[in-house]
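What follows is an incomplete set of chains from the complex, kept in their original frame.
Chain naming follows the written order as A and B, and within any one chain the residues start at number 1.
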């Protein structure tokens, strides 16, 4: 029987669209290099001028893929210019991407996320590009094929400090009880996903072994204190006010369907980020919110 | 050599679109549960408010897939509410879907189509959902993974009576020689597919062993009678009148190209249902027909 655990998966994200042969040709090059690869499309319809969205899609997919996955991100408006290529590794998963900020959320939020440039020796194994406009086919796919066969160790060169997008880091101002972030992705339902996640909220003061909650048996006192802390936080979320340029929403709901049809709400979405949606409607269109808009939470 | 016959196929139908990572994350969860799965996309672009279309897509794909296929349908406008999950089985193929009417056509038209809810024990093996909005990732994909490994028997709980959409059942009124149905799907060519299939027409009276036609050798008499019956039916189809709110078409054609370019026609399409099309044109746009419109056949 085939050993599926050693079989590598390529998770592909590009801005090539689905009307041309570009994505298929990349897959062909990958399979020519390593016929045992399995290829999963994340999407080929990224807006090439929204690297924040690419960073979000990579970050929100990362944990769900098996360990033997190589993420290959070819959203590269700077193709042909002198931007670097990055290799990254975390918990056995690998990322190959142009050095344009795509790694920001993974780099900021994942422990032990290591980043390199490819070694010159590895790059020398790749045939000279046939084209200055299709590095996905001529450089990224051969590099991914090489890594799938030889491992990251033999391909990684020097450690790198990646380009990071500051706009993806929410700013907390405790004095005025405000978190300022940004709309980083509009999904195909029109839900507006922000850069703000639950961990960006200031912790309500807790006592007791809250860090071990559920792992050790706390005394009754601790449990009560914890519960109170949680209640306080929940209460705060209920009274928070969420503002964008065009919208104001009161309260962060726990369930999507807590508001009537057609009404706007905010909630922590399936990816952990604060989202603005309209129950049974397209929030981006109805509320006129677009990627790049500012969002503030007054808690 | 790998045993391909025992390798399970997942056939995926969702309304997640192709611009986000949602479908890819479901696939990742599936492959994490069972690395030997092959995944085929039916479509991710279903209109979430047209469950009739989902039911049509499942029904018209069903017979063509290999026996070892698990259909996974996650078109679920009621996510987060108390709707059930359904498991179904027919001739070795399996379906997992929310209990919202998606199974209607399969349930009504396939022999031995059995339906269950998942057992509580099976559900208890799935980790608590991380989110109230992404059951595709948190419940449906793990459940499909489980079934692919353990079989339907160990996961199915009690037999269920699924939610059925009455609108998918055409109504025959023999007195006024009319069949009333509905447009259930507009395909990407603009062809308008109705809920009416050949079997909804009243049988022209036949004598002889018509049920065994082709299997046993009928007498010459029987053959002639059958032929006459068939001719009568064909004649009736030729004079039938098909009406929607915006269109009237005379006759059901046997071949698509029987009318001039730009002209409307009706015919039994590749899925067995009566369709309205425009030769070399987009019928839905030209004739202003949309999903949900009524359609009547006067035969």
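As a working rule, a residue touches a chain if its C-beta (ideal position, glycine included) is under 8 Å from a C-beta of that chain, and two chains touch if they have at least 3 such contacts.
Remember, it's a predicted structure, so these values are computed and weren't measured experimentally.
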item	value
Full count of same-sequence chains in the assembly - 2 placed in this view	3
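Here is the rule we go by: only the chains that are shown with their structure count from here on.
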item	value
Mean-CA-position distance for subunit B and subunit A (Å)	36
Of all residues in subunit B, those that touch subunit A in their complex	2-3, 16-22, 24-25, 27-29, 31-32, 35-36, 39, 77, 79-81, 130-134, 137-138
In the complex, subunit A residues that touch subunit B	1-2, 4-5, 7, 9, 11, 18, 38, 40-46, 57, 60-61, 64-66, 69, 185, 187-189, 254-257, 267, 269-270, 280
